[in-house]
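Of the protein chains in this complex, all but one are displayed in their positions.
Here is chain A:
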Amino acid sequence: MDPDEVEFLGEKSMIEIVPTFNSAPIYFIGGDVGPFRASIPLRVPLWVAVHLKQQQQCKIIPPDWMDLEKLENLKEEEKSNRSFIKMPSEHYIVEAKLILGCAADDIPRTDEIRTIIKDIWDIRKSKLRSSMDQMIKKSAMYAAVDNLTLMEINSIRPLLPHALEQIYRIKSNKRAILNRTQGSVTTPSNATGSFTN
């Protein structure tokens, strides 16, 4: 998947805005948005929010977690924890990028928030990398990917699945020739297992 596709999925998450205009509800395939009353907050999909913000027709209220103190705590927790901790939002990186990108004036201390989110992202990426390496080295059968967000999972594609597939190929690559050199006629399945491990 492209990061853009992940972004597209992330744009569906809801966010609170304060519109500066009045409008009847807008009907979309995915659901209705509105009605808009000036300075009455309401929840809309992120993409609507970004769109309105670009036209200067609303103020974006940042999600609860986009707060310096909470993010500091999150970062500390992420640092001290061996596994991944639960992120406040499944698409935190997408939301952060979009909101901070278009509505920097609605959020206090944007620069610091931007930096700290990137730090969290980097910490998680480095954890992800070392656990991938361990998984491959130990030829583990599975790995728990609890609390990984979609963008993070997507960032290890296609490398990890391809590598696992190649390992599988190396492991399972038993050809009929093995049986034939033994001079006996056996089904291919009988040959497997003799070399594995």
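General observations
The working rule: a contact is a pair of C-beta atoms (placed from the backbone, for glycine too) under 8 Å apart; a residue touches a chain by one contact, two chains touch by 3 or more; residues count from 1.
Just so we're on the same page, contacts and distances are computed from a predicted model.
Of "5-demethoxyubiquinone hydroxylase, mitochondrial", "Putative lipoate-protein ligase A", "Translation initiation factor eIF2B subunit beta" or "DNA replication complex GINS protein PSF3", only "DNA replication complex GINS protein PSF3" is the UniProt protein name of the chain excluded from the display.
Checked against the full complex, the candidates A:Ser23, A:Ser39 or A:Gln166 give a single residue touching the omitted chain, namely A:Gln166. Listed for chain A, the residues touching the missing chain in the whole complex are 1-4, 7, 79-82, 93, 96-98, 100-101, 104, 114-115, 117-119, 121-123, 126-127, 129-130, 132-133, 136-137, 139, 154-155, 157-159, 161-163, 165-167, 169-171, 173-175, 177-178, 180-181, 183, 194-196.
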